[in-house]
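Every protein chain but one is kept in place in this view of the complex.
Chain lettering (A, B, C, D and E) follows the sequence in which the chains are written, and residue indices restart at 1 in each chain.
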Amino acid sequence: MERNVQTFIACEASYNEAGTVIFGAPFDSTTSFRPGTRFAPQTIRSESIGIETYSPYQDADLEDRHIFDAGDLELPYGNAERALETIEGFTKKILADGKKPCMIGGEHLVTLGAVRTVYEKYPALRVVHFDAHADLRRDYMGERLSHASVMQRIWHLFGDGRIFQFGIRSGSREEIVWGKEHVSTEMFTVKTTDAVARELGDFPVYLTLDLDVLDPSEFPGTGTPEAGGISWNELRGALMNFTGCNIVGFDICELSPHYDQSGASTALACKTLREMLLAFSKA
Amino acid sequence: MERNVQTFIACEASYNEAGTVIFGAPFDSTTSFRPGTRFAPQTIRSESIGIETYSPYQDADLEDRHIFDAGDLELPYGNAERALETIEGFTKKILADGKKPCMIGGEHLVTLGAVRTVYEKYPALRVVHFDAHADLRRDYMGERLSHASVMQRIWHLFGDGRIFQFGIRSGSREEIVWGKEHVSTEMFTVKTTDAVARELGDFPVYLTLDLDVLDPSEFPGTGTPEAGGISWNELRGALMNFTGCNIVGFDICELSPHYDQSGASTALACKTLREMLLAFSKA
Amino acid sequence: MERNVQTFIACEASYNEAGTVIFGAPFDSTTSFRPGTRFAPQTIRSESIGIETYSPYQDADLEDRHIFDAGDLELPYGNAERALETIEGFTKKILADGKKPCMIGGEHLVTLGAVRTVYEKYPALRVVHFDAHADLRRDYMGERLSHASVMQRIWHLFGDGRIFQFGIRSGSREEIVWGKEHVSTEMFTVKTTDAVARELGDFPVYLTLDLDVLDPSEFPGTGTPEAGGISWNELRGALMNFTGCNIVGFDICELSPHYDQSGASTALACKTLREMLLAFSKA
Amino acid sequence: MERNVQTFIACEASYNEAGTVIFGAPFDSTTSFRPGTRFAPQTIRSESIGIETYSPYQDADLEDRHIFDAGDLELPYGNAERALETIEGFTKKILADGKKPCMIGGEHLVTLGAVRTVYEKYPALRVVHFDAHADLRRDYMGERLSHASVMQRIWHLFGDGRIFQFGIRSGSREEIVWGKEHVSTEMFTVKTTDAVARELGDFPVYLTLDLDVLDPSEFPGTGTPEAGGISWNELRGALMNFTGCNIVGFDICELSPHYDQSGASTALACKTLREMLLAFSKA
Amino acid sequence: MERNVQTFIACEASYNEAGTVIFGAPFDSTTSFRPGTRFAPQTIRSESIGIETYSPYQDADLEDRHIFDAGDLELPYGNAERALETIEGFTKKILADGKKPCMIGGEHLVTLGAVRTVYEKYPALRVVHFDAHADLRRDYMGERLSHASVMQRIWHLFGDGRIFQFGIRSGSREEIVWGKEHVSTEMFTVKTTDAVARELGDFPVYLTLDLDVLDPSEFPGTGTPEAGGISWNELRGALMNFTGCNIVGFDICELSPHYDQSGASTALACKTLREMLLAFSKA
Partner (left out) sequence: MERNVQTFIACEASYNEAGTVIFGAPFDSTTSFRPGTRFAPQTIRSESIGIETYSPYQDADLEDRHIFDAGDLELPYGNAERALETIEGFTKKILADGKKPCMIGGEHLVTLGAVRTVYEKYPALRVVHFDAHADLRRDYMGERLSHASVMQRIWHLFGDGRIFQFGIRSGSREEIVWGKEHVSTEMFTVKTTDAVARELGDFPVYLTLDLDVLDPSEFPGTGTPEAGGISWNELRGALMNFTGCNIVGFDICELSPHYDQSGASTALACKTLREMLLAFSKA
């Protein structure tokens, strides 16, 4: 008899047979306003039994995929660098085994760990970034490793022309001004995803989704809700535009379950992850 | 002096003078994910004092209607068949007295009790069904009487061509495939309600509204919120399209008040019920 | 060393240098359904650290403005007339010092205190009113000073042709009928704001925003949520239409923080207040 | 068929046969900190189905009593004097019909309305008062009709020697000093109830219970929780000590359901009311 | 690499090496008031990381035990008999393999399934029962399989002299009267546990803990909180009194996580389960 196993719904492949590996990065120590995203990976798993495995949008079913759920990494609270190293180590193993990483955050800083590692393997890497916030600060209260600086840190890996942001509607003036010169940003909306996806062609792409890109009406369960966001139908359409791209890794971040009394934000995160897994983890 | 009476706002007619009879069906024993809809009828009554009796949409007022509120049925927890029998008994009496039933659920299974009875009186019955979920499973974990199977059970009453679904966006692959052959389904949206309403002509119609057809942003207070739903304005418009039909019974289901911390879902349910009563309970 | 100062984010000017003065009116004694707006001013201040000072919509920054935050008035619970007098006294001082008042409610009745005073100084005053509710009752349960009567009371100051309502979707039949004769009302939507703003020309305008004009999906944290409202993007656009008007005072009312478990309503209120301050408190 | 009747559990006598009459006083307009007690009477009724009608403490059953539940009075928000007049009018009728009033608050100010009326009929009246707060202020922010002044107002009816307070652990220095001279107060505990009850002999007694006399661990659902209170078992024992007294009216105040997420405070209030009805409404 | 495993903290033995087997029984379909205990087993597991594995009360550590956590049974919603059969089947296997069952409810009815099976193996079985409610009804609204009847059903297995209840403080008059004749009940308190434990000697004992025996101040997160309960320290002492008995099976029931906003009830349940495992699963 097996000990109690809990995976994201229908992601029950063995590691060996899996093409995609889910893991959680329960870290929120640099969150500047309201912490709590550390609870997201586990909550997403346990609430995933409330959704169907079948997507009527894609006419596809998670039960036809081979996905392994590795559970959560053990990340030290209060030490961002060590947390990132742990994420890098695990991502490296997944990539070395020829599998695709799917990370569930945690705060957005965790993306830095995954991207650093994916970039090592794919030097031509591009990053597609959905978010309400630009995340382009040089530092936050003096800390360079901060959820508010994660895209700035990623930019330092490879410079201009690699980062494509969508849905941004919040930032300091300095961030927004800097961003105009160094990254490609669609402010407020996600209408250019189709064009960008075509432009990306065969380049390897890491796609990072900060769920607060959604309007807080549809996704209130997050630390810094920003009015004026996009709808889930818009997000779904935008994500689907990247189905044909060469997605080599992806993540979903910033659900904060304790601010989600109704459970609707968690349910939305589960459904979004299902759609991403079906679109980006073919076969 | 009368004992404390609590009715849905302005539904204070006597039974004899009433054309429509409201009753609650506080049952949620087959709910597969998060129970709690049993509290809906009572909460809808008590919170209804927060809305107006007048609808600026229809320029009509509940105070000009004759509606009786019978309170809640006593339904045995954990026994679906007996609960359905109780609903049937009460619905039968209402119909026998020449009145129209308006049921407040409870989980969606309760609709089976009402439809069975209405169908007995109106053999040409059609069913209009708003929902996020197809509810077409043959059974749920072996149980044939389940909220997830209610439309399948109803289909068994009269077969193909009688059920019209709108807004469906969740189901197992098997359900969706089966549904394509046996019921009329508009996936995701409610754009065909006008056409369907005209098609229904003078046929007797039972209209059942699972409130989770709405987007969870507008209606988070339900057991299984499904992102990507319709707006309240769309729902209102769709419901109004059936104003001219021969509605012989209707219900409103699946509010789960304990997941509605803000009260906005309950207020929406009250307002929707007001609009339905004004539209379907003329005079 | 200064005692602990808490202001709306970046509103740290001294009184003398300020052109605009923020103050809170924590009063909700006449609220007929669910009280709690008294907590709004303080919660808006403390949560305002969660938003940016910079608006990418207006490309403007609160740090470039001179705004003084005077804290909250001490208003006696259960005595509406005395509360209004206190608001009048404070508003009078602000106006006498050549500054512009920005009031944070509280229930909507507080607007009467501010408008009475502003009207004294600007006899040609017009009032722009965003709200889900008409607020035109003659009285509420016999009380003439009620949040539900505030626009009726204001009308009594100067009669027809001065009040412009937007987004109204709830009221008694009597209110709606009366309103059609005496005030200018756009029911349900805010599409005419541009035209009205042009029509207002140089007239002095007091703009009052009852946040429940928004759809409860975006703003659940209020006492009487009304389905079918406008979106934040629509509201922002509508407010911006008045940028060129002669706004001589404004307020933001009816956030009720205890019904805002996720904090998203409070964050929206903060962001809306930032946009209003940037638009209406130039220089 | 009768319209939906909702009473406190098993209190289903007709007015004529009843010896005791329950009514709600949903008023909280003078509440100085966190309002919401207006929802208590209705919530107590609807949640009372969760308790038994039988008390194993008294070996007695509500089904053997004759109690009428009149529902809630309609009290104008924001006008304390008119609210008190309404309470007085209703209490007068009950007393005139030879019945005993049992009022469910609401904030504690409502007790003044009931006591004024009971005192008219029983000039020798004594008042037994359980509370965390002395409620002896001369006024609150200038208002003499305030929950914080209710016992001061009652004292003005008949002066020294009539008021017996228990469990008091909060007040201004002035209140506490004044109280030592004019009322009989047991600070912190309820150990003298037995002695006081014997001392009261046959005097007519009005017993008022502010539920915040309980420790907030057992009763968090109230506006101003005060640590260091008594336990429910202590309260029950203390109340039982007055069983032999000539209780001519009683009330239970200050449940605020919106601060009672678990429902435990409401359940406790229901159980306490059951015990009071069984003890003070014999036959 | 192993799929994500989630067990109660430190219960990570393999099935073969384990002496005790934990399993969840997520069933609440007969709950008469507020459902939700179905979420308890999973929540207890995931929150158990918040407690220590070491007990300073017993100077013992879960890491020194061999306990297997089998996860949750799949129980059909709305069908009590089938749910009980599933519990019986699983318990039978555990017993056949020479291991001790530790069940996490779910509502209290699930105990019937476990006791039926344990009784088959141990015909001399005694049942120790901690609870606020007598659970001795013949039926509830006509249903014989109900959480409110579970001890009555168990009594029917073996008759008088086998059931020992503690802490009971709620029931219908009929239940309490019946109980006095047929079971051994300590009303209100748990002072006789020491004496009863000695009396039980070597008899095989099934111990069932309905957590609502605790005062709602310490354990609000349950469906029917009953004021006047025992403290956790009293419960812990009472449980320890049975350490020397021949406990052949045990369970912990009626945590309802959705009514536990603070998480304190869940944390208490975790700590209590730790103490029970350390006391009853020696070696």
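The criterion applied here is as follows: a residue touches a chain if its C-beta (ideal position, glycine included) is under 8 Å from a C-beta of that chain, and two chains touch if they have at least 3 such contacts.
Because the structure is a prediction, the values reported are computed rather than measured.
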Checklist entry - In the intact complex, which of the depicted chains does the undisplayed chain touch? => result A, C, D, E
Item to check | Contact residue for the chain not shown (choose from E:E186, E:D215 or E:E254) | outcome: E:D215
Checklist outcome for this item: Among the options E:Y54, E:Y122 or E:F158, the absent chain makes contact with E:Y54
Item to check | Contact partner of the left-out chain, one of C:E12, C:D61 or C:E85 | outcome: C:E12
Item to check | For chain A, residues in touch with the removed chain | outcome: 28-32, 34-36, 38, 74, 76-80, 82, 140-143, 145-146, 258
Checklist outcome for this item: Omitted-chain footprint on chain C covers residues 1, 3-7, 12, 14-15, 42, 45-46, 68-72
Item to check | Residues belonging to chain E that touch the chain removed from view | outcome: 49-54, 56, 59, 61, 215, 217-218, 232-233, 236, 261-264, 267-268, 271-272
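Keep in mind that, in the parts below, only the chains that are shown with their structure count from here on.
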Item to check | Residue-number overlap at the chain D/chain E interface, same or different (half cut) | outcome: different
Item to check | Multi-chain contact sites of chain E, meaning residues that touch two or more partners | outcome: 34
Checklist entry - If each protein chain is taken as a node and each touching pair as an edge, is the resulting graph a line, ring, star, complete or other? => result other
Checklist outcome for this item: The chain pairs that touch are A-B, A-C, A-E, B-C, B-D, B-E, C-D, D-E
